[in-house]
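Removed from the display is one protein chain of the complex; every other protein chain stays in position.
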Amino acid sequence: MDFLNAIILISNFIIVPAITYGSQLALGAIGVTLIYGVLRFANFAYGDLMAFGTMVVILFTWFLQSKGISFGLLPTALLALPIGILFTIVISLFFDKTVFEYYREKKSNPVTFIVVSLGIMFVLNAVVRIIIGPNDINFMDGHKFIIKAREFKQLTGLNEGLAIKSTQVITLITTIITCSVLFYFLNKTKTGKSMRAYSDNEDLALLSGIDPKKIILLTWVIVSILATVAGTLYGLDKSFKPFTYFNNLLPIFAATIVGGIGNPMGAFYGGFLIAFSEIALTYAYKKFFKYLLPESLEPNTLIQFISTDYKFAISFSILVIVLIFRPNGIFKGKVI
Amino acid sequence: MYFSASKLTGGYGGVNIIEDCSFNVNKGEIVSILGPNGAGKSTAMKAMLGILELKNGEVFLDNQEITNFKTQDRIKLGISFVPQIKNIFTELTVEENLEMGAFLNEENIQNQIEKMFDLFPIIKEKRNQAAGELSGGQRQQVAIARALMTNPSVLMLDEPTAGVSPVIMDEIFEHILNIKKQNIAILMVEQNARQALEISDRGYILVTGKNAYEGNGDYLLNDKEIRKSFLGG
Partner (left out) sequence: MKTFDIKISFSIMGLLIILVGIFQSWGVALSILNLCLISAVMSMGVNIQWGFAGLINFGVMGFLAIGGLATVLVSVPPVFEAWSAGGMGILVSGVFIIAVVFLLFFINKKFNEYKYKNYLIFIIIILSIPLLKLISGPSISKIESINAATSGFLGGMNLPIIFSWFFGALLSASVAFVIGKVCLGLRSDYLAISTLLISGIIISIVKHEEWLSRGVKNVIGLKRPAPYEVDLQSADWFIRLVEFLNTSKLSRIFDITERQDLLSQLVISSSGIFVKLCFALIFLLVVCSLLYLSEKALRSPWGRMMRAIRDNEDAAKAMGKNVVKQHLFIFMLGSAIIGFAGAMLVTYDGLFTPSSYQPLRYTFLIWVMVLLGGTGNNYGAILGAFVVWFIWIQSAPFALYVINLFTSQLDETNAIKLHMINSIPYFRYLMMGLGLLVVMRYRPMGLLPEKVLRK
């Protein structure tokens, strides 16, 4: 019984939240990695692109709600998602046409790209705050919990409860669907393979008749989808605040590099690795050990590796360690 | 002549690397471009592909002038090129490399891939392996196979035997002879001049960006002066 309680405890406080957070990071990291793989720069405007997409989703959600349209048990935001994606695609392509294309044709160095992505970051930052404001927005509606902790306790008779929010399940399912479609596309379809080929060897891709314009367009489309989906899922699960989205860029970068920049599968694992480490290393295991150990051995400290204040610091430290020891990421494998 | 270039002049940044160079090759023929380092052999090839901007000269394919065509359009017309370095997609599997080679073809890719596997049996075994994991000789075969996937009428090879052992070199030349049988025009730049001439029908020798000698393989191999200057005695 105690053993079961311990397992439930860990599931409730580590596994479920980490899977949710990991999914959100993974989607974000795949986007960053695709941009890096195809367009060859680290896009610092990505966090704000996520915020932009989510903002459009929220605005359209409000619109739908004002018309009395809802999605039943599911959040209305899911209905608004395609519109958000559409707007994000438009703005991505707009920035590509007006900004990035020029530097691409000039074959500018990666640092120039980073700098102009900073410019776009500032612009998007302003656009989002001007349109929707800097404050916390909760746009989750529909059914909130799949199972509540109390219900779980009653159901199982255990001491520990397991609460599963519907956003957590939605996040997981959406991530599974998005990633499966994406990896199927990249690995099994001709266009997807040509994208990987372009990322691997640009010159040879040109010699094979692959059209770089199409590849770049496609990349922005995919990246916009991923950014909007990841942003919306994060916003549904927690809440929407532009500054948080900017800050999320940092663990996303960490996940991207940990997984090997340019490698989508690595970014996927990287997202989960970062999420699990952040949550598992800041969790206080006192109660967990209380269940497992005999009374005499029970701990009297929190048994916490590092305080939750340093949640972000963990992902950064992992990143720094990975960068020093394995600059190409911990996963050996395919660049997209 | 099926594929010909005449009086090509061009280079980078105002400096002419090639001047008044002319080459031609017919279907079912192997033609080598030889010469010392820095003679402009690879540049000449790039000029024929449309990668290098020309100041002067004309390129014809099958009696059609293609001088002003973009590289991509030349590829669509059936010219295929194997670069000297970075000539495979290292992260893609062998089979995916071939598929990418046939990117412009709409159908029959599988047939064509099987044909390539018949031509290069070794890479068939490695079809699901990442191309970057193969040995040098095998990589070269993948690179050539990728270029052949478009069913080209002209195959251009930039030093196909650079950096491989003599045994592998013979193997690659063997393969090139086999490709010739499919009625393809083959134009290659080579460092290993003597071995290249042995399989070539004709050859050009470039010196400082200009045509210095040309003629059929036996003639170039047997000419005393050429032997002394370019073939190492």
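Residue numbering begins at 1 within each chain, and the chains themselves are lettered A and B in the order written.
The rule we apply is simple: contacts are C-beta pairs under 8 Å (C-beta built on N, C-alpha and C of every residue); 3 or more make two chains touch, one makes a residue touch a chain.
Predicted model, so just to flag it, every value in this text is computed and none were measured.
Checking the contacts here: which visible chains does the omitted one touch?
Output: missing chain touches A.
For the full complex, which residue in A:I83, A:V229 or A:I257 touches the chain that was left out?
With A:I83, A:V229 or A:I257 as choices, the missing chain is touched by A:I257.
Looking beyond the chains shown, say which of A:F246, A:F268 or A:F331 touches the absent one.
Residue touching the chain left out of view: A:F246.
Among A:L59, A:L93, A:V123 or A:L206, which one is in touch with the chain left out?
A:V123
Among A:V111, A:L155, A:I176 or A:L293, which residue is in contact with the omitted chain in the full complex?
A:V111
For the chain that got dropped from the picture, name the residues of chain A it touches.
41-42, 99, 102, 109-112, 114-116, 118-127, 129-131, 133-134, 243, 246, 250, 253-254, 257, 305-307, 309-310, 312-313, 315-317, 319-321, 323-325, 327
Operating definition for what follows: only the chains that are shown with their structure count from here on.
Need the CA-centroid distance for the pair chain A / chain B, whole Å please.
Averaging C-alpha atoms per chain gives centres 46 Å apart.
Show me the residue ranges of chain B that touch chain A in the complex, using the header's touch definition.
71-72, 75-76, 81, 83, 86-92, 96, 99-101, 103-104, 130, 146, 150
Name, in rising order, each residue of chain A that touches chain B in their complex.
These residues of chain A touch chain B: 190, 193-194, 196-197, 199-201, 203-211, 334-335.
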